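Once you've had a glance at the structure underneath, I'll fire off some questions.
Only one protein chain is missing from this complex, and each of the others stays in its spot.
Coming up: subunit A.
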Amino acid sequence: MGFFKNKNKIIINSSTSSTDQIQESKDKNELATNLKENLKYIKDTLGESTDIIFRELKFGPGGAMSAGIIYTDGLSDTSSLQNFIMETLMLDFKNNELENNPNLMNHLKDFAMTVVEIKDLTSYDDLFTALLSGDVIFLVDGYTTGFIIGNRHWIERGVTEPVAQSVVRGPREAFVENLRVNTALIRRIIKDQNLWMESSEVGRRSKTSIAIMYIKGVAEDKILDELRLRLSRIDIDGILESANIEEFIQDSQYSPFPTVYNTERPDIVSAALLEGRIAIIIDGTPFVLIIPAVFVHFFQAAEDYYQRALMASFVRVLRFVAFAISILAPSMYIAVITFHHEIIPPDLLISLAAQREGVPFPAFVEAVIMELTFEILREAGLRMPRVIGPAMSIVGAFVIGTAAVEAGIISAAMVIVVSITAISSFVSASYDIAISGRILRFLFMLLAAVFGLYGIIIALIALTLHLTSLKSFGVPYMTPLGPFSAPGQKDTFVRLPIWKLLLRPSLISKNKTRQNYTKPTRESRGK
């Protein structure tokens, strides 16, 4: 599987050669003095789009000066615009000193604009970005500068319970589509001055805001530099979801295994930050990326740390076992039933043989049919309108379950194997790793059908080689198993009590010490 290894070839669209340049002339970037001229230019550039609202007004003594207010309908808060900008300007602001004052703009900023967020505006580039992001543009006739007034407001989804990663015990907040809300959710958990944030925009047309969050001094600088480099290489017209970014920055493009973690839970992101990982928050999606992501990371659920250590360890082991089952169960069944009959106990062999009486297909074909049926059902269940759900589950259960067996097309044992596989694949803590298992399963099945158990062993060796060759931002994917790290074992297959996890994961964080715990002695207990 080493063939799929791709040394981070990110396809770069050279921006200069692109024909898809945004049609703005570089020479006309400066604002004009004349308000009318400015407004006309904006109108023309935006194609007189109907959701852009232009409002011209007079202010100052006797209405001597005219100004223009431009905003995008639906993205700005009109009531605060009326109350804090228009009202102050038009009603309260009648100062004589204003006329022909060269410091007019500063004066306005200091005395008239009763809003928090305000920025100077000099170029059309900034104007359009701000305008289309929901800010209000304020221009005054006779001046080549204006204001960008932060006034964004639109209807958005509130913070709800996580859908993809739910817990029984633990915080019930999930990220939303708004970047600012998301960063706030993280800030609310970690109030450290070393939690730093870097913002940038990605996407030439979508101009999606993204933010990198990390804890200074804990996150590894090399990884951070590498991330900045990879992000800077992205040159695409639009980013719609964090997955778009993930594909640009991930290490192995064709590996079935994810090397970037994504989550919708602020507590998972915070835990990752505390471990020295780096979070990438993308506006417009509730899924936050975490790098570097190693194999075991995908088996650590949030709830592992909210349950008592014993239970958490049990569930953790169970998850690894289930992952193995979800990859191996059908292929093992095929191998044993077509090649290695001698390892089945006699009674079971006869029972299996009885079930296979009259089944027309070889076990492999049977398994592929069933697995494909299941994959189709699963996919249909995901994409279909929710209302049809029950109808489909009836059809599904009936088709794969009873009818296929009764018709003699499929043996009952195969239905059991496929069901166990399906259930096991849902146990994974992360949806991404479950998907990789889905693809690998078919590969294993093919090899099992051709070479029997030898094929499975070949596939397992190949899988191990592939996994150990993977890296996520320079961190070996199989750590703490791949390069073995003894302290790392405390939180791999089992989860020891929190007070025993003294160190952060090796190779990921710069500052290894997580806590200095000393076991209370008899003296320190005071008795």
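One rule holds in what follows: a contact is a pair of C-beta atoms (placed from the backbone, for glycine too) under 8 Å apart; a residue touches a chain by one contact, two chains touch by 3 or more; residues count from 1.
Convention: contacts and distances are computed from a predicted model.
Undergrad: What is the missing chain called in its UniProt entry, if the choices are "Multiple sugar transport system permease protein", "Ger(X)C family spore germination protein", "Urea ABC transporter ATP-binding subunit UrtE" or "Asp-tRNA(Asn)/Glu-tRNA(Gln) amidotransferase GatCAB subunit A"?
TA: "Ger(X)C family spore germination protein"
Undergrad: Could you tell me which of A:197, A:229, A:311 or A:354 touches the chain that is not displayed?
TA: Spelled out, the listed residue whose C-beta touches the missing chain is A:354.
Undergrad: Quick one: say which of A:188, A:216 or A:341 touches the chain that got left out.
TA: Among A:188, A:216 or A:341, only A:341 touches the chain that is not shown.
Undergrad: One chain isn't shown here. Among A:137, A:268, A:367 or A:412, which residue touches it?
TA: Checking the options A:137, A:268, A:367 or A:412, the one contacting the hidden chain is A:412.
Undergrad: With the full complex in mind, choose from A:35, A:140, A:185 or A:363 the residue touching the hidden chain.
TA: Selected residue, touching the omitted chain: A:363.
Undergrad: Quickly run down the residues of subunit A that touch the omitted chain.
TA: Residues touching the hidden chain, for subunit A, are 3, 337-339, 341-342, 346-347, 349-359, 362-363, 412, 446-447, 449-452.
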